[in-house]
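Take a look at the following structure, please.
One protein chain omitted, others in place.
Coming up: chain A.
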Amino acid sequence: MKILTANRLSDGIAVWYADGGWAETVDHADLAHDKAAEDRLEAIGAKAYAANEVVDVNLIDADVVNGIVEPVRLREKIRAAGPTIRNDLGKQAARAA
């Protein structure tokens, strides 16, 4: 499965495409189960990039774990959570709060 991720232009914060918009957490990102769905996400990403909403747009591998979307690669897991050495920073900080 694939999900669409990018960084927001204005502040660089990592975002994931979910439910018609760019979410600040990966949890409910739109999942592409087949090539057609991947193409759809890619087109959304290209459009948002062209519209100067986001930069560094990528389709990445993801799984669903306990109903929550989780990236597969460590790099993307860290992007989705924050630095592993500072639980008070990044997305994980809001979750802990």
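Please note the rule applied: a contact is a pair of C-beta atoms (placed from the backbone, for glycine too) under 8 Å apart; a residue touches a chain by one contact, two chains touch by 3 or more; residues count from 1.
Keep this in mind: contacts and distances are computed from a predicted model.
Hidden from the displayed complex is a chain whose UniProt protein name, among "Sulfite reductase", "Stage V sporulation protein AB", "Mg-protoporphyrin IX chelatase" or "Acyl carrier protein", is "Sulfite reductase".
The set of chain A residues touching the chain not shown comprises 7, 9-14, 49, 51-52, 55-56, 72-75, 78-79, 82-86, 89-90.
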